[in-house]
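Okay, here's the structure, questions in a sec.
For this depiction, one protein chain was excluded, whereas all remaining protein chains were kept in their positions.
Per-chain residue numbering starts at 1, and chain names A, B, C and D are given in the order in which the chains are listed.
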Amino acid sequence: MSDTVLTAKQITHSYEKENIIEDVSVHLKKEEIVSLLGVSGVGKTTLFQILSGLVRPDSGQVYLHEQEITGQAGHVSYMLQKDLLMPYHTMEDNVAMPLIIQGMKKSEARKKASSYFAEFGIEGTQRQYPSQLSGGMRQRAALLRTYLFGKEVALLDEPFSALDAITKSEMHRWYLEVMHRIRLSTIFVTHDIEEALFLSDRIWIMAGHPGRIVKEIVLPKKKEDFLLTNDSIEIRREILSVL
Amino acid sequence: MSDTVLTAKQITHSYEKENIIEDVSVHLKKEEIVSLLGVSGVGKTTLFQILSGLVRPDSGQVYLHEQEITGQAGHVSYMLQKDLLMPYHTMEDNVAMPLIIQGMKKSEARKKASSYFAEFGIEGTQRQYPSQLSGGMRQRAALLRTYLFGKEVALLDEPFSALDAITKSEMHRWYLEVMHRIRLSTIFVTHDIEEALFLSDRIWIMAGHPGRIVKEIVLPKKKEDFLLTNDSIEIRREILSVL
Amino acid sequence: MLEIVPHYMLPSPVSVVQAFIEDFPLLMGHAKTTVVEALIGLAIGTALGFLCAVLMNHFKGFYKAFYPIVVITQTIPTVAIAPLLILWLGYAMAPKIVLVIITAFFPITIGLLEGFASVDREAVSLFRAMGAKPMQIFRYMKMPATLGEFFSGLRISAAYSIVGAVVAEWLGGYNGLGVYMMRVKKSYSYDKMFAVIVLISAISLLLMWGLGRVQKVLMPWEKTKKHEE
Amino acid sequence: MLEIVPHYMLPSPVSVVQAFIEDFPLLMGHAKTTVVEALIGLAIGTALGFLCAVLMNHFKGFYKAFYPIVVITQTIPTVAIAPLLILWLGYAMAPKIVLVIITAFFPITIGLLEGFASVDREAVSLFRAMGAKPMQIFRYMKMPATLGEFFSGLRISAAYSIVGAVVAEWLGGYNGLGVYMMRVKKSYSYDKMFAVIVLISAISLLLMWGLGRVQKVLMPWEKTKKHEE
Partner (left out) sequence: ACGTTSTQTSSSDTSQDKELTKITFALDWTPNTNHTGLYVADALGYFEDAGIEVEFVQTSSGYGSELVGVGQAEFGIDFQDTMAYTYASEDPIPVTAIAAVIQHNTSGIITRADSNVTSPKGLEGLHYATWEDPMEQTLLEYCVEQDGGVWDNVILDPVTVDDAVAGLQSNIDAVWIYYAWDGIRAELSDLDTNFFFLKDYCSDMDEYTPVIIGNDEYMQENPEVTKAFVAAVRKGYEYAIDNPDEAAKILCEEVPELDEELVTASQEWLADQYSKDAPYWGYIDEERWDGVYDWMYENKLVENEIADGTGFTNDYNPE
């Protein structure tokens, strides 16, 4: 058995007869973090919707290990670009929803969800409703909810975009720690090149119209101080030139 | 007459009996750009809601020039943290809304709004509905709509957070150009320190619980290559230490 | 002894069709009256329901004072007000239209009130920030956001309007499907009775279908929604 | 000669109150029957309306087949089905309950259908991504998102339920406010007639008030919305 967890083969998809993404083939390996970069509107979210099975592509297939999951939702953890917290559920229930969906008893699910609130800097908001929270707090709650999907692959669409530098790096650290502990594999969309450099093992750059993966950058394994090396400056230049 | 356009005096506000921001006094000068930094949940959006007159603070006053506008909406251009495009209006109508509200004829307002679409990279979406656009495109439409408010002060709550580096720097350039041409004064919330350094004349740092403006940094006038100077590295360090 | 429907009360489909064809000109004549009453009543009822909802949504005092009255109008049986209506308005269309109005305005008011109440507060904030006056917030935001609820109320009202006019015609009148219905019922003409009931249902369905079309045109954004599953 | 309301038809408030007090035990006895019919009818009608809406929302074929039938049930005048209902169900509460059910289920179905149709597609996507089954999407998302529309339908149904039972009682029966009403009307006791109308309205208002309370409890998130202006 290979160590590839998620594979997309020749994905093409259109909206209103116009191709949005074309011939996208990618694979994600176990415990890998890949970031997806690309200008606004290039098709990143569309690709995620296809990988998550929410949208069936016009052509192409998606596999989880060897199992085809094209157009089948529910196999991967997916954080949508909007936070999509339900205004009619408390924060606790919103975050606990994936557990409840998986059949966990409501009280237990709440307890489990609630136990992560402090780590995410939203302790005390359990009984509040989403409308009472700040944008960044809502984004963190959505991330926590995604984590509780508990799948082995996570697709995160701009998970840290509403966070300040401090909160963001706390979340980064938490994420890397969790990733390794639960052997999670991740693809995430970001517009922050530093974030991509810091977090990822590989970077996919999507460009063109229709959008394709035009470049893949493999980053060196160890990242301590990598962001300050000449290597990284080279890579930054490369990324910007492709975009 | 002084060159101060917007003044906030000793603003304090609470939600559910808990003070969120306390004793905030700031002023904004003509043609100035000030960025507001602060960790998630510190009260930046709350301050903006008060400055824009949408929320009346528990205590304190807001002035536009010498006129008190505390709790009076409609005096400044305000881009909310969510894009808030109306699902039932076309993109064109969404963007043209401030002009329509100000009494411009619908057809004329549409034409005017539409003329900016290309510059914002959303040309061709005029007749589409917001749900058909990507996150970044929606954010740009919201920014364009805010520009069309046409007030002399603009409050922008994370206006560029959903944009990739390229699109973001295009928007930055456009903004600086417009700013000077129409003599606009701006406060904007950002989590991107580089962006704050690049765009602003001053940086306010909000911190604490309840949130206060704990530090103001005045940046040197000319910014060409400023981001690569030692000065700027010093300032970055200062900001991170305060946050 | 108990059949599902006693044979003497259940005309054969053939005889119903025959009755329909035979009385066709008569039925059309009566139908015209009823449809006119129903449509005028529905139009005025809609306008009135709309006005009520807008005023009740806008003025808290008006809401408190008006809500019980609105409910009470629905709880007074027709027979109780019918004599007064005839006294004031005569036997022609006016009292029937009034009864249709009373029936029609209520679901519209309730639907709109619910719609207005569930409008996104942040969208209201945005419009206020633009300096929008209440009327503009209403026109460009609350109203389109509430069109769905409005149509759901209107659907209910429309479904009641034709039969509402028919029932009102029982109070007395020169013509209308209600008058026809009472006459054929009195003479135990079950075939004609069925024919007129079918006609009433058909007209109502036509009205509902028309409403559906109008809604599609007025809510074009609904088309663009991706369908799940 | 034409006064606004002829004096002989308009009893003084004092005599209405007197009539109410005098007939109080009798009224309460009748009211009990009517309220029981209305509440049972409303409860079953709500459940049925709910079921219809869920099935119609979930199965496109069911929707197409059922929508006309649902409309038709509302367009058949009571008198036309009354003899059959009595034939099948007798003179006791059953036929009245059935008529209340027929009245009550419709606004609920229409309200819910509109609610389901306007549910946020992206929220549905999120739940599908979580691997939620249709029932779970319904329970944790569609239903709470649609509670507002549900209550707006239920309000309409509730407003009709008491008077619906009263009107149904005119068809025939042993007791109930409708029976009382017809009797005092035939006796030309306008004071008692007004007393019973006031009672019907009062019970209806009480029911609506109760619904409002229930809605507040079931939709706690509405409280946290900031109020504009």
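Here is the rule we go by: a residue touches a chain if its C-beta (ideal position, glycine included) is under 8 Å from a C-beta of that chain, and two chains touch if they have at least 3 such contacts.
The structure displayed is predicted, hence computed values, not measured ones.
S.K.: Tell me which residue among C:Gly29, C:Pro68, C:Pro134 or C:Gly172 touches the hidden chain in the full complex.
M.R.: C:Gly172
S.K.: Take the complete complex as the reference. Which residues in chain C touch the chain that isn't displayed?
M.R.: Per the touch rule, chain C residues meeting the hidden chain are 1-2, 6-9, 79, 83, 86-87, 91, 170-174, 179, 182-183, 185-189.
S.K.: What chain D residues would touch the chain not displayed?
M.R.: 1-2, 6, 8-9, 22-23, 26, 79, 82-83, 86-87, 90-91, 170-174, 179-180, 182-189, 192
The rule we apply is simple: only the chains that are shown with their structure count from here on.
S.K.: Go through the assembly and pull out the chains touching chain A as well as chain C.
M.R.: Correct list: B, D.
S.K.: Can you work out the whole-Å distance between the CA centroids of chain A and chain D?
M.R.: 48
S.K.: Of all residues in chain C, which are in touch with two or more distinct other chains?
M.R.: Where chain C meets two or more other chains at a single residue, that happens at 121, 125, 128, 225-226.
S.K.: Please list all residues of chain A that touch 2 or more other chains.
M.R.: 82, 131-132
S.K.: State the interface residues of chain A toward chain B in the complex, per the touch definition above.
M.R.: Those residues of chain A that touch chain B are 15, 37-41, 44-45, 81-82, 121, 132-137, 140, 157-158, 161-168, 191-193, 240, 243.
S.K.: So in the complex, the part of chain D that touches chain A is made up of which residues?
M.R.: Where chain D meets chain A, its residues are 122-123, 125-132, 136, 140-141, 144-145, 147, 219, 221, 224-226.
S.K.: What residues on chain A touch chain D, complex-wise?
M.R.: Contacts found on chain A: 49, 52-54, 73-76, 78, 80, 82, 84, 86-89, 97-98, 100-102, 128-129, 131-132, 149.
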